[in-house]
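Yeah, one chain of the complex is gone here, protein chain that is, but the others are all in their spots.
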Amino acid sequence: MPKPEGIVVKPGSSKEYKTGSWRVKKPVFKHDKCNDCRICVMVCPDGVIFGEDKKYWADMDFCKGCGICAEECPVKDIEMVLEVR
Amino acid sequence: MKKVIEGSMAVAQAVKICRPHVISAYPITPQTHIVENLSQMVADGELKSEFINVESEFGAASVILGASATGARAYSTTTSQGLLLMAEVLFNIAGLRLPVSITCANRSVSAPINIWNDHQDAMTVRDAGWIQLYAEDCQEVADMQIQAYKIGEKSEISLPVMVNMDGFILTHAFEPVELIDQKMADEFLPPYKPEVYLTTKKPVTFGVLAEPAYYMETRYRLQQAIEASKPVIEDVANEFNKVFGRYAGGLVDKYRLDGAKTVIVAMGSVVGTIREVVDELREKGKKIGLLKIRAFRPFPKEAIYDALKDVDNIIIMEKALSLGFGGILLNETKAVFYGKARQPKISGYIVGLGGRDVPNKSVINAVRKAESGVVEDSFVDLREELIGIGE
Partner (left out) sequence: MPKKDPITESQVAPGHRACAGCGELLAARLVMNAAGKNVIATCATGCLEVVSSAYPQSAWKMPWIHSLFENPAAVAAGIEAALKALGREDEAQVIAQGGDGATADIGVGCLSGMLERGHNVLYVCYDNEAYMNTGVQRSGLTPFEASTTTAPSGKISWGKTTDKKTMPEIAAAHRIPYVATASVGYFKDLEKKVKKALSIKGPKYLQIHCPCPLGWVHDSSLTIKVAQTAVQTGLIPLFELEYGKVTSVRKIAKRKPVEEYLKLQGRFRHLFKKAGGDEEIKAIQAIADENIRKYNLV
């Protein structure tokens, strides 16, 4: 019997925990002025922005609404709005 | 093939034939000859281990932790202050269920600083979850060292093992030792093959945060595992006996217990002295015997009770104490008899602290005193003229 306790055999299993429930504000990707710089993809601390061809989204299961993507987007194509749930 | 060699060299030879992949070394008296011998073997190409000269004992334990987690057989050795410095890592290693082995060259703990033998160091970390074996002589240390890996690496046990040898008394003693040959050792101790370890082929996360909902079960399982090691310790000793023709290790050793009404209980090299005393007193017609504790953790309650249940007088002689409570082996042995119908007299002596010699006549006097009335935590051979200094 291998060591069962204290060992997580499924790497990356944290995705079972949906941090999206933490959000107060959410990023809205307008897909209007995007120039495919992919800065948003790189600077998201949780790494949950994805997309291509000038269309990007945040995975709402995990996005914590920190606002870094909106702040750093050089063409201001992302806006943080209060999320109503 | 028997050779007269220094205890430290017997350990080094035993470690060599275990084929450890990684050895971490930090020198501390009286363990130094062990690491020096091992490093010379590596330097001469005789031992193919990664030999890491670490920056502290804390580093020494951490290095073998990392190595074992990666699937390597790992070894280190220390004593006293070094063992205490790595105490945090000892608990961590046991909690991570990594079957490393450490030889502890038992030495007293500071302050005041003293480099000679007693058992306070290993006793202090008895709660860490390590299997603790105590050797009587140089042959037994060498034999226990190879058994240690066999016991610890059993997949249902998966626990670290500390082999204890009295500092200076055994490390620096020259005794005839039967050295085990590599081929036979390889048959007895196969390579370490863990099921779970750090590899990109099957990534795992080791050493997690266990919140209140999870932590308690890990400790429960650890306790179960160390209890389950009792029969394994015996089985491995029996197998060793079959292969090498010597019974060494196991949980306890009974010496002349038949018909004994008084039994002395002890661990480590002092057992050698007590054997002589038992022989001497038996010559004089006394019904006396000796119970040697080989495995202190797990504490062999059942084996002790079984050996001593018909005895009238149990006399513990130990080289450590729990300050503010009393003798450790004494109180753990007393606990064995708790609630039992027959209650023997159980006396306890503290002997040999800081390397003070334990001569035969001191043992005889101790036996005499204990027979006239229960003795508790009596320090044997205190120098009267030194007590009262500073008052």
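Think of it as A and B in the order they're written, each chain with its own count starting at 1.
Just so we're on the same page, contacts are C-beta pairs under 8 Å (C-beta built on N, C-alpha and C of every residue); 3 or more make two chains touch, one makes a residue touch a chain.
Since we're looking at a predicted model, the values are computed, not measured.
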## Note on the structure
Residue positions on chain A contacting the omitted chain are 6, 8, 10-19, 22, 42-51, 57, 59, 62, 64-68, 70-72, 80
### Task
State which residues belonging to chain B touch the missing partner chain.
21-22, 24, 48-50, 52-56, 58-59, 62-72, 74, 88-89, 92, 96, 198-201, 203-211, 214
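By definition in this document, only the chains that are shown with their structure count from here on.
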### Task
Sort out for me which residues of chain A touch chain B in the complex.
1-9, 11
### Task
Would you pull the chain B residues touching chain A in the complex into a rising list?
95-97, 155-156, 158, 194-196, 203-208, 210, 217-218, 221-222
